[in-house]
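A single protein chain has been omitted from the complex, and every remaining protein chain is retained in its original position.
Should a chain be cited, it is by its letter among A, B, C, D and E, assigned in written order, with residues numbered from 1 in that chain.
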């Protein structure tokens, strides 16, 4: 009886607790605090944090791989895997991020971008952070090119793109990369303003832009089709992300499939957000997460955000000077995506100079262009460093 | 550097564009036009058309098969497949069509059929188009029996049934068959009226039918159970389609599982419609679609619709003459299913003769009977030509 | 031709009907009657009953396993399995029950339990039925320890827990166990009152309890996190069920992820309820179900309920006497879970003594504690008798 | 070649091309006869059974259909009482909250339910949610 | 080592460690130039095509955009008639039910539709549900 009790104690999680797993439980609690009390991207941080919690409970086995036996033409499951192992297949097989993008497309109004297509340039410039960070990661000597690319993409400020790329190039870093990406996206209102103010003059920040024209329904319908075809022809590995983003947007704009639009942007995206969040969090086990690499990723990630912000602002200034345009450079920073937070930051920083200046809609152009931009950059990285 | 650029160009989709893929992109645009501007079955044609688009973008690899390695008792994914490859498993494994049928069942009121069970005969007669087209496809010498059966089923005018059968008997023809089925279903208001007028006299078209009796809740609850048991015993391979159709209907009629009814006919069917639509479209690659067989399928498909329409009308006339009934033969054409379009066509053609004649509810009987009828015929074809 | 007709007849289900399959069809009808007319747990009994119906239609093959061929590194599907076979994977791989628990968590208010944590003791006591029944099943000589554990868990009065444990320990008994669990949960208002009255005095049944204090939002947010950590550390195999239950509850209480809460407790749980219901029913084939073991399971199951009820009531009485508390022992019976039926029974039986006595909220404490209790007991059984 | 052999050859995608056009058409005709025959048979049988069912159900319109409905409402008597009592409890609680007094000071003796078309278990929010729990 | 070889080595997780820091940084720079170059090219091409599209579409603001809209409404004439007639049917039925007379005794000659912002097929519940069926 005593022996049985002792055996049982050895099977409890208390027996398996390590300093690492306790640290991870503390990190999970911190993330929950940020998500719930500080309201930092709660829709993703709550599931991610809970995933971190669950995966670091010793012996719980939620990410356990199944044990199978192959005899002749039969595949027999000897012992099923853990719940999160199965849900995680949606990440590693690259299924969940594009489906989230479909929902994002169904929520996104590309009107401001169509009204002012030059926003696309700002959306491109902001991806500079991705590549400079890539070089930084390479220079650190800690990472392979695949890992460095996955770290750089944090600068794209787009959760699904980061997860899509990391799951294909460096699944072993998925946890820290996803956590860094979503944390920094939540911190955009803190990271961006100092950089924006440093790089602009008072006068530039007060520039008022001409009101955006109305965009016709027909333009909005043609836009997703054109973007899909052009981007996919230029960068085929970006087709999955861009294609699904644009399919969702077509559902939204075509006006004849309201049922599908509704499902894409509500029921479906919610389910996948839950699954993706928990499983991405569940990759952050103590052994994987408590590494010097994680610290490097966190440092490089915030650098990527900063450089992206700066690049967008600087290109806007350049366009003003060389092309004689009238762009408030504050909307350049919105090109990092982090929709819609970055656009809101442009608005707020602008109004600190001139309370009557409404940059929000102008900033939405580079903001949504940044989503396309980082998907394109992800496609380039995939084609350079992917196995396909 | 130049070499790298050249290498990169070779990896772009532009390099891979062929006459075939450009043609398919044009066809995708045409389908989008029909779906969005002409409003032809947009709920399925929008996803199908977008699937055609995505699958014909060179090197995008959305339908790429995964590469796996088997070592001992481990199955290891070397390279994940494309997004649409995974979603497509729901089609080839026969999972999506029955789930769509569950939603259809939850939407369908079988009351008019229960009130006038003789509609079942008209729903059976209209399946004649399936088998005559089958013989035509065989006679063309282009097709195997399995392929001919899958082509014939287009005449059943039921998308999920056509996809279910084609995915089991002739998956290589799934794309053209699905596109033909949904296009012709959308064209029912153009295909049917001339045939209906040709085969009926002015006097017949003006026949007024006696009002349908009310159907009690109990009859409506027993109906799906009885149909499931009887049809599944008669034609076991039809059990999956009919069973799920009737389960959905039972959810609807039993009145105690409103949550499940709602999910079956909204959230679930929408998600599956998206997945099924894109992936069915994605089977229509240039190599598969731009074949003489596709032209034959399109021709045979419209023939099937025409013969089905005629058979329904003629049986209604025969019933009037031999059984001394008072059936307006215009409701016979509704037996091809294409719910509710075909029933509406009966109504409209009838009112062209006599504006005070309301055939809609009378036509709904054969219309929903046609759904059962074509599922039964599909079951017979499966049992004759399937591997099981 | 005649030969073909004869061949065809041999392929009809009529040819395959046996006494067993007819009996099962009758049982399916009985379950449908109970679900629809008697409104016994219709949300699960309607799908379960329809699953029983479908699986016992000869040759319909809805649960047919796929035939695959393995050649080198390719796995090729020679013939797809039946629809229900694929959906059933969600049961055998242990995916569906925890997801249902997530939805349950999103629906459950643990406030009454936090306000009166001593309810946890009653929730623990009621699990006694599980283990006494386990011994009974062992004593019968008919069952292995794994099967006996799966039968005992019926006394936990929690459908998902029962299905989770049975699918891991004794999948061959899943059908009868699930049917017994849900039937007895529906019969709680008939099973419990006589036992409750037998074990209590008139005076005890009239005890009025002090009103529960309000529980703050912060307590409600911390509760699911604490329960997850503590229970998972104590009994790691319970982590999946408890973790998902508490994640759903955290969605509900944290107030910042309304979208996810809504999806967890509506769209997602409904879809999974349909799939789980049909497939659990589909395991009840004539060969598996019409066995002496099924009769034993039904008898042992009701015993488990009765013992659980009694244990809860007796512990409440004991707490009154030894700890000088003021607990109405009628709320002890609610510890078996069967939320919220058992709590309602406490309320009703209490009001038969004193119509002004409102025990409902007091009984909700042990009621939801019983959910945790049976998940813990299931974890213990998994760790003793599971393969992991 | 017997009909069975013909159909077997016809159904084999690898062998069908060995058949002449005549054989193929014969097989096609047999398929059509079988297919339409079975489709008609199935739906005719359905027609008879449904007609028979509706006749049975509508024979005694005033008595038979009513019984099970009443049964459903009254048989699980404890349940109905439960619902009523819960309703009382819920209303009492609401009143108490409004009046800021303790629940136990109020006793509602009876409530006359006004029939509503929604199902019984849907009436009060809390009861609905409880019922939707499983 | 050519650029191609360098990039190939760089892209191979097993070989990258054989590269010196200088080679790695060169490869990183090439990646950056390629990456930003292609990202900019793609978005610039998009910029031109979208500008060109909007110019085309907005050239003749009064005539071109209107045409297909009208087409969509009027071309499938039978369908529109159908909708109108169904509306008539639905209203007739409702009236009949209210008046407790048979449908065939009432004829509604015409109905003036009041435009509503919802899509056409969404107007009547039954029609909507029918259309959402596939």
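Quick note on the criterion: contacts are C-beta pairs under 8 Å (C-beta built on N, C-alpha and C of every residue); 3 or more make two chains touch, one makes a residue touch a chain.
Source: prediction; values computed, not measured.
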item	value
Contacts of the hidden chain among displayed chains	A, C
Residue, one of C:201, C:216 or C:326, that touches the chain absent here	C:216
Listed residues C:132, C:298 or C:339, member touching the removed chain	C:132
Residue among C:18, C:144 or C:210 that touches the chain left out of view	C:144
Residue, one of C:101, C:251 or C:385, that touches the chain absent here	C:385
Contact footprint on chain C, counting only the chain that is left out	114, 117-118, 120-121, 123-125, 127-128, 130-132, 134-135, 138-139, 141, 144-146, 148, 216, 218-219, 222-223, 226-227, 230-231, 234-235, 255-256, 258-259, 369, 372-373, 376-377, 380-381, 384-385
Residues of chain A (touch criterion as defined above) contacting the omitted chain	1, 3-5, 7-8, 37-39, 41, 43-44, 100, 104, 107-108, 159, 182, 185, 189-190, 193, 208, 211, 273, 339-340, 344-345, 347-348, 351, 355-358, 360
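One rule holds in what follows: only the chains that are shown with their structure count from here on.
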item	value
Fewest hops from chain C to chain E - one hop per pair of touching chains	2
Any chain that touches chain C and chain B	A, D
Between A-E and C-D, the pair with more C-beta contacts	A-E
Fraction-based call for chain B against chain A, same above half, different below	different
Listed chain pair A-E, B-E or B-D that repeats interface C-D [over half of contact pairs the same by residue number]	B-E
Turning angle required so that chain D lies on chain E, C-alpha fit (0 to 180°, nearest 5)	120
Centroid distance [mean C-alpha coordinates] between chain D and chain B, Å	25
Intercentroid distance (Cα basis), chain B paired with chain A, Å	39
Multi-chain contact sites of chain B, meaning residues that touch two or more partners	8, 39, 43, 70, 75, 234-235, 255-256, 259, 267, 273
Interface hub residues of chain D, defined as touching at least two other chains	7, 34, 38, 132
